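Every protein chain except one is present and positioned as in the full complex.
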Amino acid sequence: MNEPTSGTGPLFTNPSADEARAFYREKSRRLTDKIMSVKDAVTRFVNDGDYLASGGFGTNRISTAVMHEIVRQKKRNLMFAGHTTTHDFQILCAGNRNGEKLLSRVDSAYIVGLEARGLSPQARRVMQSGEVEICEWSNYAMAVRLRAAVMGLPYLPTRCLLGTDTFARSAAKMVECPFTHTRLAAVPALYPDVSAIHVHESDRFGNCRIHGITIADFDLARASKRLIITTERIISNDEIRNRPDATTIPAYCVDAVCEVRYGSYPGNMPGEYFSDERHLKEWLTVERDEQAYDAFLQKYIHGVASFEQYVELCGGKKRIEELRAEELLEKRGKGA
Amino acid sequence: MNEPTSGTGPLFTNPSADEARAFYREKSRRLTDKIMSVKDAVTRFVNDGDYLASGGFGTNRISTAVMHEIVRQKKRNLMFAGHTTTHDFQILCAGNRNGEKLLSRVDSAYIVGLEARGLSPQARRVMQSGEVEICEWSNYAMAVRLRAAVMGLPYLPTRCLLGTDTFARSAAKMVECPFTHTRLAAVPALYPDVSAIHVHESDRFGNCRIHGITIADFDLARASKRLIITTERIISNDEIRNRPDATTIPAYCVDAVCEVRYGSYPGNMPGEYFSDERHLKEWLTVERDEQAYDAFLQKYIHGVASFEQYVELCGGKKRIEELRAEELLEKRGKGA
Amino acid sequence: MKEYNAMELMICVASRLLEDGSTVGVGTGAPCAAAMLAQKTHAPDLFILFEAGGLAPQLPMMPISVGDSRTFHRAIMATSMGDIMEACQRGMVDYTFLGGAQIDAYGNLNSTVVGPYEKPSVRFPGSGGANDFASFCWRTMVITNHDAKRFVEKVDFLTTPGYLTGPGAREEAGLPRDSGPYRVITDLGVMGFNTETKRMQVESIHPGVTFEMIQRNTGFEIRKAEHIGETDVPSEMELRILREEVDPLGYVINR
Partner (left out) sequence: MKEYNAMELMICVASRLLEDGSTVGVGTGAPCAAAMLAQKTHAPDLFILFEAGGLAPQLPMMPISVGDSRTFHRAIMATSMGDIMEACQRGMVDYTFLGGAQIDAYGNLNSTVVGPYEKPSVRFPGSGGANDFASFCWRTMVITNHDAKRFVEKVDFLTTPGYLTGPGAREEAGLPRDSGPYRVITDLGVMGFNTETKRMQVESIHPGVTFEMIQRNTGFEIRKAEHIGETDVPSEMELRILREEVDPLGYVINR
């Protein structure tokens, strides 16, 4: 077998730990009040050309409000970490329309699809058109890339990717274990410029609690140079300090704290509300028709001032109450 | 500078991930009742010649009962993971007396001392006598070695150890990052044969909760081939399942669950009782006098049938109540 | 004879392959239905893991997403993707179920692109956790429909490793020793892999199907296993539990 020693995929960011350290050295560690609107957070912390990552798992505990705002503010030439990104990625793809280019480079582990719900026509258009540069990875490879960044290392070894075209089209390299002399895939550290994570509770400084599975967000929060938190609820610092082992993300990772009730909608938020399968289906359906899709985006994203208005348009409190009943297993239905 | 490319210290265990996988393949994943006595657990799961690791942090949330039982059962030729092991290590050193050799090889990051309390004369005797083979590491290097095992990898890179005699006397090797071409220390995976971890709560299957800092125990539990849990309290599996995000160690890591109230005594147990500084001082003092030390060991370890009797000898419930008041900051004293 | 559809048969067959006390990394859909059915029949101690962090949940219903709240409902632990994947890489996970747009004779899977990589005719979601699961878990199983477009001589893109180019190739690439594809369950039969050649072979044929039908719907040469049988049809109990308890709303079995 002729194993390539190096994937030929593009490496979008610098894996140098010393470069990242120089950034982290200047990052504020102070417990200052970071509460602001999503609009301000995106204006201040998401720059054209940035490498962006999204927390949660595609339709679960995602920061929908930040994704919408990025589209609304017409950010340009973003790079993106596509590790099981489904509805979040689908939203961002709405910025690649009519010659405009919100996304220009994508690290791809799971994109285009919304799991069992099917593929997103718009995401497919974006990813097949050639307008976006792609590098291939697996979900865990992306998680390991973030872990390398968290550890302040330029790379980490792993046993995934090996022997496949996923490796060949990635930016990974082969290394040999100095002890066992076996082969491993080395993946470069990924330090995103900015990430958005939705959490259950945060204090005004950005000390956050996540209930349920944490997916890759413990690491994503620490690996990201800038971090926007949207939270279901603001709680006091006193409450955080009363149960320090309940904290998932410490304030020194965080740049902005935005209180966004129902902020994962139409995604699932554990213990709060289930995903709105009806609305997600509307997205998938409307994307098939270019004109209807433009009208849809105008209605739900460009034509509204904030995420709260979007939730209102989708049925508001009443709809959320239905999804809450579903989440709490008070009603069993097909999600409609 | 003439950097050695390889430390000259002895590597005590096999870092091969495939060897470890072959073991884990056979390890039971079933939720079976694992409750047993400490005596039975040590008899069944600690073998002469094993590589042993101890959870917690020296005098904090340590599994004192298991350490005592290992000494009582006169296990022989153990290897040991010395990552900030203080009182736990001091106990084991009691097995290296009168020509007997409980410990024969030690990975050393922090041993001999009990932090600000001073050095243990007995631990120093053992470690200076030449009877124990030593390999040098730092605390984090040991933590990374466990992390490599958790990840099922033969090694991980790190930026500690570099440039020092600690590296030169370790079993680490230099590697170059394939992306940045900078130097890193590669540390070999450490898969302990058996570990003992003391926790706050466990169900009968071994699903455990730890309150407060977890130190390196999330990883130690997963890296260990066999795991003995001592727990302050047995709780129901139902309670575990009601709050799955409170679990730290899942049952499939665990081989034995031993209910040992006050099981970290004379160490600190967060939220339960503070360390018994008076008794720890007695240990440090009595070790200076060989005869008094033998009598001390006879009284507290060899002459008792179980850890419960030891706690009784040390003042029992009454002493624990004092330490509990201290832990809860109801009394401020010099720990006496 | 009991009435059942192809999906029901595939789920029942898959379910029987999961031993009690074993660990399985599953996604949504048929694999999850198979695991739930196994728990409700012969394997109450089957230990289910979801990629996003759900560890041994008591599933109240079929999850919609691998990361939704159902996947850690009354779990023994709600953890991270890293913790799950590390358990797999460490060798703690026995089985996984995967799918794909294409599969070849060595069980290699494609879920990235059909057509040339630079100008694909279809872009699929990509590996997701499939490459990881197939690299780390001991035995990979595939549930898929059987047709010559899907069972191809060479996958357009090797997303997820089977036996790669044949005997020894996984080990040479650095993949864990003794791991690899185990069963491919289709609407026509159950395929395994020859221990010597590592090529796909037919282990059992579903009722009403012939070996020739399988060969005709397979884009590479496929042989028979030494002992080949007819697939056991779903029992009444299996069907009842599958329809009434596992998938009462027909998410999977009536798709």
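The chains carry the letters A, B and C, assigned in the order they are written, with residues numbered from 1 in each.
The rule is short, and it goes like this: contacts are C-beta pairs under 8 Å (C-beta built on N, C-alpha and C of every residue); 3 or more make two chains touch, one makes a residue touch a chain.
A quick note: this is a predicted structure, and the numbers were derived from the prediction, not measured.
Undergrad: Please identify which of the visible chains the hidden chain touches across the whole complex.
TA: Hidden chain, whole complex, touched shown chains: A, B.
Undergrad: Just one of B:A53, B:A185 or B:L284 touches the chain that is missing; which is it?
TA: Spelled out, the listed residue whose C-beta touches the missing chain is B:A185.
Undergrad: Thinking of the whole complex, not just what is shown, which of B:K27, B:R124 or B:R261 touches the missing chain?
TA: The single option touching the absent chain is B:R124.
Undergrad: For the chain not shown, which residue from A:N139, A:N207, A:T231 or A:N268 touches it across the whole complex?
TA: Considering all chains, including the one not shown, the answer is A:N207.
Undergrad: What residue numbers in chain B mark contact with the hidden partner chain?
TA: 1, 3, 56-61, 82, 84, 86, 108-113, 115-117, 119, 124, 127-128, 130, 136-141, 143, 147, 158-166, 169, 174, 182-185, 212-219, 268, 270-271, 274-275, 277, 327, 329, 332, 334-335
Undergrad: Would you write out the residues of chain A that touch the absent chain, in ascending order?
TA: These residues touch the chain not displayed: 17-18, 20-25, 27-31, 149-153, 205, 207, 222, 237, 240-242, 244-245, 247, 250-252.
By our rule, only the chains that are shown with their structure count from here on.
Undergrad: Tell me the chain pair with the top count of C-beta pairs in contact.
TA: Chains joined by the most C-beta contact pairs: A-C.
Undergrad: Which chain is most central here if centres come from C-alpha coordinates alone?
TA: The most central chain, going by mean C-alpha position, is A.
Undergrad: Measure off the straight-line distance from the CA centroid of chain A to the CA centroid of chain C, and report it in whole Å.
TA: A distance of 28 Å separates the two centres.
Undergrad: Using the touch definition from the top, which residues of chain A touch two or more other chains?
TA: Each of 158-159, 182, 184, 212-213 in chain A touches at least two other chains.
Undergrad: Hunt down the residues of chain C that sit against at least two other chains at once, touch-wise.
TA: If we look for residues of chain C contacting two or more partner chains, we find 72, 78-79, 89, 136, 176.
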